[in-house]
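In this view, the complex is presented without one of its protein chains, the others remaining in place.
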Amino acid sequence: MATSESSETSSDQDSRRRFLKYAASGAATILMVYIPGATAGHRYSRIWKQRSKEHQWAYIIDADKCIGWGGCVRACKRENNVPDGVFRTWIERYIVTEDGVYVDSPNGGLGGFHQADPEIQKKTLYARFIPKMCNHCANPPCVQVCPVGATYKTPEGFVLIDHDHCLGCAYCVQACPYSARFINPVLKKSDKCSWCYHRIKKGKLPACVEACPTGARKFGDLNDPESEVSEILREGKWSVLKPHMHTGPTCFYVELPKEVV
Amino acid sequence: MAPPHEALVNYVFPNDVHVWWSLMIVIYPYITGLIAGAFVVSALYHVLNLKQFKPIANFALVTAFCFGLFAGMPLLFHLGQPQRAFEIYITPHTTSAMSVFGYVYGGYMIVLTIELWLIYRKHFVRKANETTGLERLIWSALCLGVNTYHPDSEKLDHRLARILAGIGIPWACLLHGYVGFIFGSVKAISWWATALQPIIFLSSAIVSGIAVLLVMYTVVKWTSRAPYDYTMLKSLAAILWAAFIVDWALEILELVHVWYQDSHEWEVIRPLLQGPLYVSYVWGQVGIVSVAATLVLGVAVLGKGNGKGMLYLVNVGSVLLLIQVLLMRFNVVVGGQLISKSGRGFVDFHWEFLGREGLLAALVLFSMPFITYYVISRFIPIFDQPAGQAK
Partner (left out) sequence: MINPSPWSHLYRLGILLGAAFVAFLVIKALATPPSWNHEAWYRGDALIDMASQPLAHGANESCRDCHEDAVKKVKKLKHKKLSCEGCHGALADHVQDGDKIADAKVITESRRQCLNCHAELIGKPKDFPQFTMAVNKHKTIEEGAVCLKCHDAHDPTP
């Protein structure tokens, strides 16, 4: 009697344990796949107080596709009157060699790039062009440190600057880990990439995305499950710049080499 | 093949080429530090009742006030849009440490002004009754129209001044400490981001405040051919010496901690200290200047001298410390921005002589508090209590 009871109990325990194990690993798998893909930018939202149900914009850069043309940098300069010497977007080239990493960004990539030193070319293992811009973080340190509320996160995901309110104190410039912000030498106020808010509001794409000939730059709505950006994020192979800073960038990179900072 | 970690070029992000916070942001915490330090000295008597500091208690307060009048000026010079500076009062964004500046500074100046007013009111009343015409009008205004001095109001004023001094200490600490937090909370800049930052700023503020008072006291007494209070000076020098040892220990601690952890911060800090900041930090801030100041003050304080020799040593030590604290502000503010956020390169700092953030502007601005002190001293007997040295 005792034996059968105990064997029943132990097999019950076994099946319960097995069930729990499957349930746990199933739940974990779902969470591991779903959460990063669908809520990548939403994880960090201490500053993001008001969220739009209509649009959730995101930007994706495919590091394998950029050819370093520089037309995006030029388009942005023209579209947004960006003065010389400062950049709302720029391109960097990372050349990984046996001895280490070379990085350059001649005038932000404005005029394209020229061939690297032959010595370096000989040692090159691989190289990539990496476009960069404001990451429109979900937890932006720049918004946190602005003393007067001149920079802010909009419900749809843009991080914007109110040029009628900015003091030009440059605290936000210090706080940005990506050097996306600068003091506009003409306006004497803080400035940065705005994802061409004025174009998005008219149903167009940012000027840099329009200019890109290879599809390295993509922009879209995460609330639209059929958009290219949603599909790419669902695949889960994205990464962000300086993830240890916990800024929650909504600019995602695909095929980002680990040497990129 | 070597491990592929090292950067081979000096790569700086395209937007990183400028040092945005320049000399004005170096002297701003320097000035608020002097305010905090001077106020703490005044509180040694007004709150802690240390009788030996009574002779300089009000002098310290007036000095704090003179520096306080100009604390906001470097910020106005620095802002891209200084005419919008008032926005810090209208829409302060309280997630930002910088947003507290408006209210903390404004409120502190009100507290300081009221405390000074209570202390020197007797003198104002006397002048209002002794003068005529426009001068009388001004003194009466300073008395708020109450041109007679009721004998009981002296005790009342003294008690109220004591309360204000008590409130003033933490307030002065906040006025300067928040600056340390502004730097210490920026995770993007390795040289700034440490929890010790507000504490180091505050301890060096107290050092600089005591040092400037010692030097100013010597100069004032020397130019007015008045006797020095050697006992008080030695006492104050002892406090300065102790305060600096604590401050220096904190600075060394911060350095040792980041060196020992050998993490991503040290990767950019080590080349910074071996390169651009080698002279101003390694030799200057934590090296020769600190060692010399400690030795000089140590001899002055521990030695038997109680006269002119001690006075000279104390002044030399104080000047060295004023330099040390200025170097510290420079090393933190400018040094942090020399590290590119690419983690692979360093930016150059270009000295300007003319221009909004130039050396000339900084020198002129920094001399204004001393000139103001001189002007005030022509109208108010800073060192004497208005009607004798009662108590």
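In this document, chain identifiers A and B correspond to the written order of the chains, with residue numbering beginning at 1 in each.
FYI, contacts are C-beta pairs under 8 Å (C-beta built on N, C-alpha and C of every residue); 3 or more make two chains touch, one makes a residue touch a chain.
Computed from a predicted model, the values in this text were never measured in an experiment.
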Selected residue (touches chain absent from view) among B:Asn10, B:Asn49, B:Thr91 or B:Gln261: B:Thr91
Selected from B:Leu50, B:Ala85 or B:Ile114 as touching the chain missing from the view: B:Ile114
Interface with the undisplayed chain - residues on chain A: 49-50, 64-71, 75, 78-80, 93-95, 111-116, 121, 124, 127-129, 149-154, 160, 162-165, 194, 197-199, 201-202, 204-205, 207, 210-215
Touch list for chain B against the chain that is not drawn: 86, 89-91, 93, 95, 110, 114, 117, 121, 143-148, 150-153, 156, 160
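Everything that follows uses one rule, which is that only the chains that are shown with their structure count from here on.
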Centroid distance [mean C-alpha coordinates] between chain B and chain A, Å: 41
Residues of chain A touching chain B in the complex: 47, 85-87, 90, 96-105, 107-108, 141, 143-149, 165-171, 173-183, 187-190, 245, 259, 261
List of chain B residues in touch with chain A within their complex: 1-2, 4-9, 11, 13-18, 20-21, 75, 78-82, 84-85, 87-88, 90-93, 95-99, 101, 182, 185-189, 337, 340-344
